[in-house]
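First the structure, in the form of structure tokens, and then the observations on it.
With one protein chain held back, the other chains of the complex are shown just where they sit.
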């Protein structure tokens, strides 16, 4: 029974400073071809299952803290074991203690998603970078081309590794790990960089395969 | 507490017909530059954590059924929440009920790992294909070039989708999903194809980032 | 003397509805590694030349209409003939009468710049798409992955051609032109699609070669 | 009125030593599938506009100096502002004073066009390299693989930058600019290298998008 | 008459230690979609020609030493000059004296075939690596990702050159040859590395173009 719950911070997507109050955009007029349709989350017809009590509590917490349920969770909600496994892994990777800050993990998420051109993840995690960094520009740089950002050596090495691992995993070798060590990362940090980059290589593909649409609320977050 | 265990088949890597008895290769002489070193699982120094009771039971079951603990599990065993999350997701994807047979899921695993040239996954899951198919050649075809296999339309469409999703996830569109529907897959099957392919895009990268070495026992499995 | 001015709308970057008033962001606090530094426009030290009267008038008009001088113009302002040639070509392509709407031309600009991952052009022309479409989401879709947008056949064919021309110009053939004709475009429209896509293949590279930084004002434009 | 003409050398395509006399190939027999058809310049039906006096003078000068009108000019001649903008930019980039010799600018043109496999530009500018260098082999090397030429460090650095900017503009960074500086180029030279390479990334695509055919006269120029 | 036979070791595919005795797999049951069909060697219908006495003797020797005729020879046997030219070149490259061991030549063959994903060559020459190295794992490493093998500097340099020559021959320059010289190779060795890598770039394509199927006997060779 490996799925025995570990004791850890309440599972929840990254809280974003000062955004819980605004809630889902209610009165926004949708527009033509590109509108986000919050009632159709993916291109796959998968009837929702009944939420387990744990997942119901989790969804309630999301609504309370974010003002909405991230669409990725709704997309997984057709099958509770899949939803629970996704949530457990996501929360461990992105929120549990690590030598990487939460912002750094989100930066990896967006740089990887940019390489994979994943619309869902770029919208949702681009907003996370803007919020966690309190910098509307850094999120854009991660979305568009992380090489154009003026990063310090540590963060640049981190993203170079993550993006090479995304683009050409077969060419990662000891020299790449050593570049991280020389930038100050421990072996445990290297695992975490790799694990976050790898997780988003999974999530990007789930989202692209199912044409997952992000919640509209992300677009306007932390733009000033 | 989303990690609440779901009721389902005992978590365990794919059992392989008739191979539980042989155990790990004991007397095999290792050789020069290419030998598998079972004492060094990855290039990262990550001291093992104490196994939780659930994970201890799981490892015991692996030893009993396979004759060894798959190295990927030992690699994750430095941190119990990470190990548990990986095991939960793996077992759900590869062993839970699905419109895809276990062999088909392993075929996807190997075709994706071939695109990503992941040594660990090709060895471990190539053996799984050989065993589940009772066909030493099918595993080689998945490792080398799935297009060379004489597959039926269903399996060919399944692998074409999985490999395109691996190589160019940003180009997956409705036409690709429709090709699967026309080959007889339901929307739930499409999710499962995507989820398995996506999971191995994650695992391939964890394995490549850490230079994970497969157990030697896989190499000789089901070769005749 | 081929540079004789043609009679046409006053040369100016795309006016954006309702944004002339706000002016350049004055009191915005800049932040850490990713801040836009408006005093260093590119990585090349090229002392500004004296503006010709025509260019001075053009810059004045930009300030009046946009509240700022687009950095690309400042970057070219080390040499008047280069600045004038750039402005003449830009204004003809993006503002002169055409079978393509101004929004469509900006959509091409952004889809091409996304393929080339050009930070400057994605920021500046992403804002233009958001403003011209009065749709904060369409700009993001063009930046991230135009294939994820729910476009009509005409616009999809237009962007498919522009992006193929960007990625593999050597594979453009009559069949590609015919796809545009079948989507309702005239031969003149095809020239315009090609010309805008080609122009941004030039501009993207000038911007990337010189590490051109966009004006900060673009980031917040038309986000709600 | 930014299009005010600058004072500069008379606008004209690169003059080629000793070739003005021969004129267009008059009696050449055309052959089967591959013949250049000088009456069909592109695959797009775009009726020619009336030349402005400036453009008429320019065409006359081309005929006088080259013996023919380059087909790219005829292709643009359906619209005078487009033709004038193209001519102004072309002449500034390729003929105005610069730290790069005219030959070097043509070498960039051909190396970039080789990466983009642009038939029109390879024929026209390959002839220019042969003529300006008085070396029938150097043009072939630029067309086929500039890395096979035995170039000095300066020219090799110049072409490496131009071709990387063509192939992967998103990966150009300070280290690339510094490689040019170390090879003796000023920041102004770097702009010019970038501008010529970028211009041909535009022209290559216009030519490929329209299936532009080069004048037959280029083929035999400076072959001995 | 250049085809005059040179004096050299009897032409024959690589002998593999201790495998001559087993003969072709006679009673093996074939299975479903992926079975090797030894009666249909390629997808092309090319009626066999009468073997010349030299080729008959060669085939007899193969049967005697290997227990079967490699399918590539049967595929070429529709035309004696083609068969003879192939055999002469193959035997010279793979069996004649060289600074490269026979194992090293087979390692190149497999690393190149892996890059080209050639099913026939990976099966046949993967078996050769396993046999010549007396190491069932080394063959798998060459098939899957040679970078994952723990090779000494010499062999790593050799394979890096061979694989770069396969993937991007246009980028091979003096620096690449010097890397081989620094790893201890002579200019003659460099020729041999290049010649073997180049030969398999030919053979991979002949095999892929004709859908050549390997003999089943290879699969089980030297797996323990």
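Read from first to last, the chains carry the letters A, B, C, D and E; within each, the first residue is number 1.
Quick note on the criterion: a contact is a pair of C-beta atoms (placed from the backbone, for glycine too) under 8 Å apart; a residue touches a chain by one contact, two chains touch by 3 or more.
All figures in this text were calculated on a predicted structure; none of them were measured in a lab.
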| item | value |
| --- | --- |
| Displayed chains contacted by the hidden chain, counting the whole assembly | B, C, D, E |
| Of D:71, D:91, D:166 or D:216, the residue in touch with the unshown chain | D:216 |
| Contact with the hidden chain (one of E:118, E:144 or E:159) | E:118 |
| Residues from chain D at the interface with the omitted partner, ascending | 28, 31-36, 114, 117-119, 122-123, 133-138, 140-141, 143-145, 148-152, 155, 211, 216, 219-220, 223-224 |
| For chain B, the residues touching the chain missing from this view | 145, 147 |
| Interface with the undisplayed chain - residues on chain C | 170-171, 173 |
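We adopt the following convention: only the chains that are shown with their structure count from here on.
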| item | value |
| --- | --- |
| Relative to chain C, chain with the most remote C-alpha centre | E |
| In chain A, residues with contacts to at least two other chains | 117-118, 145, 170, 173, 211 |
| Overall pattern in which the protein chains touch one another (line/ring/star/complete/other) | other |
| Chain pairs in mutual contact under the definition given at the outset | A-B, A-C, A-D, A-E, B-C, B-E, C-D, D-E |
